[in-house]
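The structure under discussion is supplied below as structure tokens; questions concerning it will follow.
A single protein chain has been omitted from the complex, and every remaining protein chain is retained in its original position.
Right after this comes chain A.
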Amino acid sequence: MPDLDVHPPHLYPAYKSTILRSPTRPLLLVPEHLRDVSMPVFGESVLGEFDHDLTKNARVNGEPIGERIKVTGRVMDQQGRGLANVLIEIWQANAAGRYVHKAEIHDAPLDPNFLGSGRVLTDAEGRYSFYTIKPGAYPWGNHYNAWRPNHIHFSVLGHHLEQRLVTQMYFPGDPLFAFDPIFQSTPVPARELLIAQFSMDHTEAEFALAYMFDMVLNGHRKTPFQ
């Protein structure tokens, strides 16, 4: 039986912003019979033509700069059943480690052809994939010489409220793991679950390296979708 306690604590003082922003009292457990069974569902028609391709969806006058990659994987419940029609929203820095966000102050170049936003829906087996540019590392103000490892942010809308997940996907072998309190906040045995795996099988010849990142959402109850 693996250790099922995978989530970071609410308070992790090395990540300074948690100090004033984490609850101090125990959370109240909701009995199973009082939980909601469904989350909103989005139809395929809500997606734009290039929502799944961050290398194309903000092009102005050419290709974005950087290493083109494909990210693919499966979203499932804790019994390994694929979760269909799950909305995954994506955001990230560009190849230089710069976010488009107005509050971003890192002195690295914006890319006129890259926004860094995307979204996909999982298919009937829970699979998803998208194309993007490998994000760069960037500094942040948490402590002296603080740098975030390369990562892609994900927001996932599963089938029930307890399957609402926000997480970050990291890349294998990043030397910054040891120095990043956000990554380090995760219990040691669970850290590997945040790291994508390089996949030669999914790598597209002459086009893009591929990384596999499966996501497992809370729950092992009957699926509400027949």
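Everything that follows uses one rule, which is that a contact is a pair of C-beta atoms (placed from the backbone, for glycine too) under 8 Å apart; a residue touches a chain by one contact, two chains touch by 3 or more; residues count from 1.
By definition in this document, contacts and distances are computed from a predicted model.
This figure omits one chain of the complex; the name its UniProt record holds, of "Aspartyl/glutamyl-tRNA(Asn/Gln) amidotransferase subunit C", "Phosphate ABC transporter ATP-binding protein PstB", "Sulfate adenylyltransferase subunit 2" or "Protocatechuate 3,4-dioxygenase subunit alpha", is "Protocatechuate 3,4-dioxygenase subunit alpha". Considering A:L27, A:A124, A:A178 or A:A205, the position touching the chain not shown turns out to be A:L27 (whole complex).
In the full complex, chain A touches the omitted chain through residues 1-4, 6-10, 12, 15-25, 27-31, 34-36, 38-48, 57-58, 76-80, 85, 87, 89-91, 93, 99-104, 115-119, 153, 155, 161-162, 164-168, 182, 185-187, 190-191, 193-194, 214-218, 220.
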